[in-house]
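A single protein chain has been omitted from the complex, and every remaining protein chain is retained in its original position.
== chain A ==
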């Protein structure tokens, strides 16, 4: 390798990053993204999201719906960290940022209808009061529901103030 003939045009291959340092850089990317404020919630947004009486889908549904929205007293970056934690410990979901205030969790595995993907959106009502809404953005509904009921919801308990509908 010391021979100049080999060194011509040679570019040293960088050592692949260890998983830990990759997670670290991902986390700092995500945190940087959330240095900007998430979308602002007006009083009307608050009312239309939380007031069950304004939501007529109840007329068509047979049972009580399980919520996909919750209020929290945590700040945006704590919320993001929590979802990172959930993604990491699931050992199958990756976290991506789509937009300001919107993150996406995507299953690495292929499910019955492709990869399950969950979009999480954070709305700021006040500094210490945020709304978090998550919904399925890809994959099989059953698999999405299973993940929500078994992992996402139980694990997010410590940041949830109130679930919508309860």
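Here is the rule we go by: a contact is a pair of C-beta atoms (placed from the backbone, for glycine too) under 8 Å apart; a residue touches a chain by one contact, two chains touch by 3 or more; residues count from 1.
To be clear about the criterion, contacts and distances are computed from a predicted model.
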| item | value |
| --- | --- |
| The complex's invisible chain, by UniProt name, from "AP complex subunit sigma", "Vacuolar protein sorting-associated protein 29", "Calcium and integrin-binding protein 1" or "Calcineurin B-like protein" | "Calcineurin B-like protein" |
| Touching residue (missing chain; options A:48, A:99 or A:141) | A:48 |
| Touch list for chain A against the chain that is not drawn | 40, 42-48, 50-60, 63-64, 71, 125-126, 129, 161-162, 164, 166 |
